[in-house]
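Right, one structure below, let's go through it.
With one protein chain withheld, the remaining protein chains of the complex are depicted in position.
Chain IDs A and B follow the sequence of writing; residue 1 opens each chain.
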Amino acid sequence: MRMWVYVVRRILLLFPVIIGVMTITFAILSALPIQTHLIATFGASKIPYTPMVPCSDVGQPGNGQCRNPTYFQLVHQLGLDQPIWVQWAEYMKNSLTLNWGTVNYHSNAASAFSLTTSIPVTTVLGWYLPYTLELAALSLIIILAVALPLGNYSAVYRNRPIDQAARVMSFSGFALPGFLLATLVLFAAVILSGGATPTCNSNSTHYFDWYGSWPPFPQCANQPTWIGTYIQTSPTGFPTIDAILHGDWFLAGESVRRMLLPALVIAYGSVAGILRFVRNSMLEVLNLDFIRTARAKGVPETAVVSRHAGRNSLNVTVTVLGLTFAGFIGGFPIIEDVFYLHGVGLLLAKSIQPTQDFGLIFGTTLLFTIIVVVANILVDILYAYLDPRVRLG
Amino acid sequence: MTPVIVPPKGGRPRPGIAQLKRTLYFLSRNTLAIIGLAIVLFFVVVALFSLFSPLSNQSLQQYCSVTYGTNGTVGCQPVCTYDASSGPAPAANCYPTYSGNVGFVGPTVDLTHLTGGPLPLGSMQVSSGTNQYYYSIYDGLLKGSAWSLGIAATIVLSGASIGLVLGAIAGYRGGYTDEVIMRFTDIFLSIPGILLVLVIVASFAGYVQGLEGRMLLLVGAFIITWWPFYTRIVRGQVLVTREQKYVEASRASGAGTGRILTKHIIPNSLYPVFVQLSLDVGAIPLLLGGLIFLGFQIYPSPYFPEWGAMSANSVANLQSLIESCQFGACVFPWWQILFPGLTVFLFAISVNFLSDGLRDALDPRLRR
Partner (left out) sequence: MAAAAPVPAVLPVPPPPPPMAAPASLARSPVAATSADAHRIGNVILDVRNLRTYFFTYDGVVKALDGVSFNIRKGETVGLVGETGCGKSVTAFSITKLIADPPGRIMDGMILYKGSNLLWGIEREAKFKPLKGTNRVKVTRRFRRIRQGQDRMTAVRGGGISMIFQEPTSALNPIFSISDQISEALLLHRGIPIVRGLLDASTHDPATIAARSAAIEEAIAGLVKIARQNDPETLRTAADAFGRAAGLPSLGTQAYYIFRSAWADPEAKVPELRKALRRLHLSGLRENYIRHQSRLLELQNELKLAYMLEMRNGKPETRRRRAISAKRWGSKLRGLGYGVWGVRGYVNKALKEETFWETVALLEGVSIANPVQVARGYPHELSGGMLQRVMIAMALSSEPELLIADEPTTALDVTIQAQILELMRDLKSRIGTAILLITHDLGVIAEVADRVCVMYAGNVVEVAPVKELYRHPLHPYTQGLLNSIPRMDQPDKKLESIPGSVPNLIYPPTGCRFHPRCPFAMPKCKEARPPMTVEGEGHQVACYLYNGPVAKG
């Protein structure tokens, strides 16, 4: 079928999936005890503990148990006493219009990020998302640069030492706990770049150099003036791009440097899967008929591999990379936690415990899901562009 | 003229057995897979030993009795503790604690711990509120093997079973059933994995009480996250198997849907499931560790002996340890990080080797 027909079909499939995801988050939300909702919105101190109180407390006749007016007032305020389908419709409407609630300033997340007023969740997400996206992009570049050549070599020299070594290396990347590797890398970098003696706010300045974000203490490191209180940058919100737009190459380099270690850790963990895939796809291509024809023509082996096989194995690799990128957006809560990179993963991690901030939790979930779905569709479209046979179905 | 062709000795084995022998043969030629298999078997033996051995038959309840506060906090009181730095255990079921400001005890090469002596792998500290608990790493790793392997196996097997059933139905029936099941799977696949686990555990933590409850919640959350992957794999494989000629022949000779499914489709779809299964088993302790690292209280006690928990706790403490070390000379507790981390790493990588060997042995496209 025509290309645009395929594109439209894929985009139309987007909506049921997103609505399905929103329904699931709604299901989880509505399964929560009402108590939790109340505490989350109003703070624990203001919630009367029980919905029912002894009648004498309220001064009403009855069978000994009376409804607590404050409690039910608050419940009504939150709209939790309406029938479930009304709540679902309300939730859908809010979600689809990006009215995802406000940050709960009682929560841990709020205090961690110094958010003192009720800022809408979407705004906060908008501040933190570019950092995660940049980190994902940098990781992807590193993975590409490593996995593609290594995978091709592994396929051509199958089962020889380089194949075995690449396999072991990629497995070790998969098997090491991410937090372990991240922490070790960070401290190794700190120690190697000059030591861990504290000079500023009980941490060494070298620590802040390799930290993912600009430290919250202006006296400890040079913060550019255009980075605001809530680490929002202007005008696009992406730190590196903004630095380049401001013409500040040094800061662009600094921004990349802060992302370098986390990106390396992420790449080391992800190379395993992609390496395997590149290798298998290359092996498959090397078994095809036209490779035999090229050899029979007298093309030297290096040209057979690089020219004839290489371009053909790229199609599927692109798909896999796209899917990996989509998987990345699942956020890297652990990596961002260790390197304190102000990304959405960290936001999520902080908002889950000990006091949950449901606005942030479910907002982040919805955001990630939308990104994954959109990335999947983009990958499908790209694949259809590269391989005309796909458009038939 | 009768043909005189010498048949292979021993008659022809059944196709299923022959396939198994082939797979084992190719696995045995892969050194990495053999190493992986050996290590995994070693861990399995250790896990069984720690469950059934008379030396350390403590069930979890005896580590501490869990107390729940009024606003949902969890506390833990050790049942029987003794001060290990001042002598051996007074009774068989006592848990060692260490007092004094030398809270770190380094490793010693002394296996008398098996009968109650000092610690071969050093001790580890965990804070819970204002309490500091110190416990033996060796002990924890030993008991943790049962927990890690058990949790991983449960999650993976359940997820695979659900995925197998749903995937087979979706792939075989096709049409409307297929579409509905796949959309449903897609929805779950769209929510990134660790996120879903976090969300479910965070949301429902208030509902469950007790160790069993919390473990069920954790395992359930993981199963809900995991089954879509298997469904997709199985469905893909079923779609291919369904078109094979022997299925058509079987249907032509009168076999019903159930028979075809059980005899042809499902056995042929098992192979990629095995490969994925073995990979996931290795990944789950790592994920559990990641959750703990983020601060999640998914276990009832802060020194719950599970590999991921131990390595995560040690690493989470690392930063504060380094800071405190800067203000005064102290010993960097490398054993707290190395031994649990090494155990998880060994397990995951050997499972990976095994899974890789399985994949190579089962791949029909590699010429043999």
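Note that in this section contacts are C-beta pairs under 8 Å (C-beta built on N, C-alpha and C of every residue); 3 or more make two chains touch, one makes a residue touch a chain.
Fair warning: this is a prediction, and the values are worked out from it, not measured in the lab.
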{"item": "Of A:Gln77, A:Asn94 or A:Thr293, the residue in touch with the unshown chain", "value": "A:Thr293"}
{"item": "Interface residues of chain A (partner: the chain not displayed)", "value": "157, 160, 288-290, 292-301, 308, 311-312"}
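Following the convention adopted for this analysis, only the chains that are shown with their structure count from here on.
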{"item": "Residue numbers on chain A that touch chain B, as the complex places them", "value": "16-17, 20-21, 24-25, 28-29, 31-33, 35-36, 44, 164, 167-168, 171-172, 174-180, 183, 187, 196-198, 202-203, 272, 283-284, 287, 327, 329-331, 333-334, 337, 348-349, 352-354, 356, 361-362, 364-365, 368-369, 372-373, 376"}
{"item": "Of chain B, residues touching chain A in the complex", "value": "32, 71, 183-184, 186-188, 190-196, 198-200, 202-204, 206-207, 282-283, 286, 289-290, 293-297, 308, 311-312, 315-316, 318-319, 322-323, 326, 337, 341, 344-345, 347-349, 352-353, 356, 365-366"}
